[in-house]
Structures are given as C-alpha cells and as structure tokens.
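Excluded from the complex is one protein chain; the other protein chains are retained at their positions.
Up next is chain A:
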Amino acid sequence: MTETDKTTTQGSASKTNTQASGGEVEKSGTSALVTKDGTTTIADTVVQKIAALATREVSGVHDVGGGAARAFNAIRERIPGASASSGQGVTVEVGEKQAAIDLQILVEYGVSIADLSRSVRRNVITAVEQMTALEVVEVNIHVGDVHLPGDDTDDDQADSSRVQ
C-alpha cells in the first residue's frame, strides 16, 4: 500500500512531498517516533545500555561482552570514580524507526544455549521496544565462551567474605 501510494505521489509530481521524504522507505508507516509534528531520535548508546541490562537480567547469562571488553571493564571497575561501562559487548544499529542488536555473551555451564538465546531475545526485544518504541528487527547473539563453576575468580569470594 505504502509503496503504491508513494509512486503515485511521485507520478503526480507533487514535489514537496517526495523531497521531504528523501531516501526513506516508508513515510506513512505508523511510528510513535516519527510524527508530522517532529521526530524523536534515540542515540545508539541508549539502545546499547537497555539491551545490555536486559541481557544481564536473564539467568544463565554470566556476563556480556567479549574477552577484551570484559578484561578492560574489570580494570575500569577498580578505578575509583569510574564505573564499568554497561554497554560493552553490545553493538547496535539504530535507524529512525528500527533497531538491530548484536550481543556477545558468556553463558553459565549447564543451561541450554538454544533456550537461553530465546529468552535473551525475548527480554531484550521487549525491553527495547517498550522503552524506545523502536521496532527491533533482529537480535543476533554470539556465545563467545562458557563459564564453568570451577573458574570463579576472586571477585565472588571478595563479595561474600564481608559478612559471615
């Protein structure tokens, strides 16, 4: 419908309309972000952070990010005043109405990756769509490593040793 509408407007030489729409795919699509009274743009980092937090919420996800990003974050966490960046390991592409998300995650040993990726996808898409009103077209998940119960680092013990 939108395609034919657009071609007919182009055909009938209503120049203002076609110039305004530029290279856009669909102008008349319903979106809360692009209205005739103005557009709302959402920065990549916003989507990135929402996606990272929504991913961490899912149990079975041990961490988000690749090896280098996680190592860098571990150092940053220890610097006073600096906080670990919550958007590491998440790459996003944000358009006017749609977003695509790529995640790098580390899973716990013992969970089914197929099931986990479904719940991560559901959680991330729900969170991003609810908060930003962007339509999430895809969430690609790359499982970079698995966390085994044996290879706990000292940070877990440091937390628990405070109160007995």
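Keep this in mind: a residue touches a chain if its C-beta (ideal position, glycine included) is under 8 Å from a C-beta of that chain, and two chains touch if they have at least 3 such contacts; residues count from 1.
Keep this in mind: contacts and distances are computed from a predicted model.
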Complex member absent from the view - protein name from UniProt, among "Formate dehydrogenase subunit gamma", "Bifunctional protein PyrR", "ABC transporter ATP-binding protein" or "Asp23/Gls24 family envelope stress response protein": "Asp23/Gls24 family envelope stress response protein"
From A:Thr40, A:Ser59, A:Ser112 or A:Gln130, residue that would touch the chain that is not displayed: A:Ser112
Positions on chain A contacted by the hidden chain, ascending: 29, 100-101, 107, 109-114, 117-119, 121-122, 125-126, 135-146, 148
